[in-house]
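To start, I am sharing the structure in question, which I have written as structure tokens.
For this view, one protein chain was removed and the others were kept in their places.
Entry: subunit A
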Amino acid sequence: MDKVIFGDNQFFGVNHLSEEKARQQMKKFKDIKNILRVLDDVNDMGIKTFMVTTYESVEQICDHVRINSDQYKDFKINPCLPYAHKYANSVAAMGIFGTLKKYLKGNIVQSISKGGVALARKDFEKIMEILIDAELSIFKGVTVEAVFLQNVVTDLLLGLGMFDFFEAFVRYVENRYKVRAGFITMNMPMLYDVLESRGISNPVICSSINKINFRMSGGIEQYKTYLAEKEFHAIAMQVLAAGALRPKEAMEFIGSLEGVDSVLFGSSTKEHILDTKLLIEQYL
């Protein structure tokens, strides 16, 4: 897996420091051409992994990569699913049944629709598989190296103790799609312990890692220990702590840690992207 991974928060209005900046970016990237232009720059400067949430415009991004396959040779798009807001908004508007009916098809929906029906384990896992298939269908013909579970879902399952789903997710993604399964989390040490106890070896874990202990549940010291001693592919995100740290200082810190394998970052200008890439390569 590459050291430098480009992320997509800036493309759909996520900014952890400023709502106003998020809206400005949303306006800028409303036109898909502006997203594709940034991606072309990213690809040209040799960043070959792009982690994306499965929101609507990803389909056009995939089309662009498929159409320009010569230019995008070696370019990998790693989906992070689900795009939780889509489902959360839908649940608020039409309830859990309504949402499942909207996104699922077939017999399972009929049995759920009857209400009060106790489903079997295989049914729940089937629902998960159908949702994964639905979200991954747009990536057909694009090189995918890993499929990630978003932190909202990872951490919900982690908290609830629904660890069987982690196993089912890894099994399905690896067997059906022949790619690695990854997890995004705000609780890296806790997640690692669970995955290890379930025999999921050498997992890919993407978590906040930064100098100021921001969104690092369990604390920075425990993170340092796990990075140094445990065997997993560690992707550091939020290394700038949502912009609270200067890039050089942030990357120096990442470089000083033992065990960070990749850095995930997002930015909307060519200059920033190149600077950050060079810093990652310098320190990691």
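The criterion applied here is as follows: a residue touches a chain if its C-beta (ideal position, glycine included) is under 8 Å from a C-beta of that chain, and two chains touch if they have at least 3 such contacts; residues count from 1.
By our rule, contacts and distances are computed from a predicted model.
Between the names "TIGR00153 family protein", "Gfo/Idh/MocA family oxidoreductase", "Sugar ABC transporter permease" or "Electron transfer flavoprotein subunit alpha EtfA", the one given in UniProt for the chain missing from this structure view is "Gfo/Idh/MocA family oxidoreductase".
Note on the undisplayed chain: of the listed residues A:Tyr103, A:Phe124 or A:Tyr177, the one touching it is A:Phe124. Residue A:Leu156 is the one among A:Ile67, A:Leu156 or A:Ala228 that touches the chain not shown. The missing chain, though absent from the display, is touched by one residue of A:Val4, A:Val204 or A:Ala241; that residue is A:Ala241. Contact residues of subunit A toward the unshown chain are 12-20, 22-23, 26, 85, 88-89, 91-98, 112, 115-119, 121, 124, 152, 155-156, 158-162, 164-165, 186-187, 190, 212-219, 241-244.
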